[in-house]
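A single protein chain has been removed from this complex, and every other one stays in its place.
Entry: chain A
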Amino acid sequence: MKKEATNRLAVDIRPTRKIVSSFGDVQESNLISILQELQDEYGYLPKAALKEVSRLMDVPLTRVFGIVTFYSQFSLVPKGKFTIKVCIGTACHVRGAEEVKTTIKQLLDVKEGETSADYMFTLESVACLGVCALGPVMVVGSSKKAAGCCDGQDGQTPPSGDKSYGHVKTEKIEGILESYSSDKE
C-alpha cells in the first residue's frame, strides 16, 4: 500500500481551522466531535491536521493521538473511495458473516482494515449495525462526503449515503462490488 506516499502529500490545513473555529470557544470536551468532523472532511485524519488541532486547542498532541487510537471510528491512513463494513455481530456471525468477510478479502486481495490497490474499497468489520434481523449484513458507504448522496427530499436516505445489504450471499458479492467499480466516472 502507498500510505506513506499519500501521507507526505501536502494536506490543505484550511478546513481544519474552519472546523475548529466553528466550535467557537473550543473546549477539550469538543475534541471527539471535532475529530469526527475532520474525518468526514478528509476521509481520514492526516497528521498535519492533528498537529493543527493540538496547536489551536492547546491540547498536547499525545492526548489527541490517545483519542484517535482509542476509538475505532478514527483512521490515521487514507481510505478508499468506498468503505465496506461487514457486520460481525452475533446475529450475523451465526448466519455466516465470516464467509462474507473471507470472500471480500479474496476478491479485493486485502486484509481487514486495508484498502484495495486502486483505492476503491476499504474493508472494515463492525460489531452490529443494528439490522441483525437481516444477517449477514454489509454496508457500503462512500468514505468522503460524496456530493449528491442524499436526495434529502423526503429525508429518507441515510445522511452518509450508506447502502446496506441484507441476507448477503457470498456468490452475490462480486456483483455488488462491480456495481460500485463501474461508477468510477
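Everything below uses one rule, namely that a residue touches a chain if its C-beta (ideal position, glycine included) is under 8 Å from a C-beta of that chain, and two chains touch if they have at least 3 such contacts; residues count from 1.
We take it that contacts and distances are computed from a predicted model.
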item	value
Per UniProt, the name of the complex member that is left out, chosen from "ABC-type polar-amino-acid transporter", "Energy-coupling factor transport system permease protein", "Sulfite reductase" or "Ion-translocating oxidoreductase complex subunit C"	"Ion-translocating oxidoreductase complex subunit C"
Touch with the omitted chain, as defined above, among A:32, A:120 or A:176	A:32
Candidate in contact with the missing chain, chosen from A:11, A:48 or A:128	A:128
Footprint left on chain A by the chain that the document does not show	27-33, 35-36, 66-67, 70-74, 88-91, 93-95, 126-135, 137, 154-160, 162, 164-166
